[in-house]
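In this view, the complex is presented without one of its protein chains, the others remaining in place.
Letters A and B mark the chains in the order given here, with residues in each chain numbered from 1 onward.
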Amino acid sequence: RRGEMAKATQLIDNEVFRAYATYAAIVLIKMMLMSLITAYFRMTRKAFANPEDTESFGKGESAKKYLRTDPDVERARRGHLNDLENIVPFVGIGLLYALSGPDLSTALLHFRIFTGARILHTFAYLIPLPQPGRGLSWAVGYSVTFSMAYKVLKTAWLL
Amino acid sequence: RRGEMAKATQLIDNEVFRAYATYAAIVLIKMMLMSLITAYFRMTRKAFANPEDTESFGKGESAKKYLRTDPDVERARRGHLNDLENIVPFVGIGLLYALSGPDLSTALLHFRIFTGARILHTFAYLIPLPQPGRGLSWAVGYSVTFSMAYKVLKTAWLL
Partner (left out) sequence: RRGEMAKATQLIDNEVFRAYATYAAIVLIKMMLMSLITAYFRMTRKAFANPEDTESFGKGESAKKYLRTDPDVERARRGHLNDLENIVPFVGIGLLYALSGPDLSTALLHFRIFTGARILHTFAYLIPLPQPGRGLSWAVGYSVTFSMAYKVLKTAWLL
């Protein structure tokens, strides 16, 4: 039993993998929080996508007017989708990168810049900040993921 | 060569990791089935997004009327997107959680509740069940993922 445990915790004992686990959890939690922000705007702006979600506001025609889109809801949804498009590749490529044997300091640099850039991106999207604020924060995160992918392909390449 | 195999199958020999692999595969397959449900509604409701998809119904103007949205198609698509937003964090955080050395019984509890909640969520979305059916099943899965993220951060924390 202890032997099994040792095997299971072996990866998590590695410092680069621990750093990866920390930052991957943080950006995935950040992405999940977009659901709460969307829900908040749906409630306060009374803008829903499903008839059954409007029933607490009355039956029939009086509830139908809440089946609508709202600029703040759509903005939060676009931010959430952008997270899916960018955080998912980071988590996938980041795992392979963490297993490709990078220096701890180089790995931390990648993970920290990506995480900072995505948090900035969310603020830039929701406030919203004038461009190129959101564009630049997106490009920084995007470039970090490419840099990790390059290291993965250089180390693992077996086509 | 056998040594390499042994290394490769080491993780899968761990019981917590085997449980993770089982439930992660199940919820990912469940998510993939949403594509078939959307395709079914697109065919039966004749509601498509791409001109080239309507060509079997005739050329030109007669086919254009099938380029439209349909409430059942959109409902299945929203269910699919909600799966992406919730199952992806579960798979990512769940992997790190499985490697953080939890008890098998605690891990199974997390995986089973999440999987059950997401299957309920799909039924609640597609039937549809009156609220708060869908909302509660969403919140249960969401909370399980947060609980696993807490364990990951407590074990791995290296910022």
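Everything that follows uses one rule, which is that a contact is a pair of C-beta atoms (placed from the backbone, for glycine too) under 8 Å apart; a residue touches a chain by one contact, two chains touch by 3 or more.
These figures come from a predicted structure and were not determined experimentally.
Enquirer: Out of B:37, B:88 or B:117, which is the one that touches the chain we can't see?
Expert: The single option touching the absent chain is B:88.
Enquirer: Please identify which residue in B:21, B:109, B:140 or B:158 touches the non-displayed chain.
Expert: Spelled out, the listed residue whose C-beta touches the missing chain is B:21.
Enquirer: Considering the whole complex, which of A:17, A:41 or A:66 touches the chain not shown?
Expert: A:17
Enquirer: Among the options A:47, A:63, A:76 or A:152, which residue touches the chain absent from this view?
Expert: A:152
Enquirer: Could I get the residues of chain A that touch the absent chain, sorted low to high?
Expert: Output for chain A: 10-11, 13-17, 74-75, 78, 84-86, 88-89, 92-93, 95-96, 98-101, 128-131, 134, 142, 145-146, 149, 152-153, 155-159.
Enquirer: So which bits of chain B touch the chain we can't see?
Expert: 4-5, 7-9, 11-12, 15, 17-19, 21-26, 28-29, 31-32, 34-35, 49-50, 52-53, 55-56, 80, 84, 88, 91, 95
Going forward, only the chains that are shown with their structure count from here on.
Enquirer: Centre to centre, by mean C-alpha position, how many angstrom separate chain A and chain B?
Expert: Those two chain centres are 16 Å apart.
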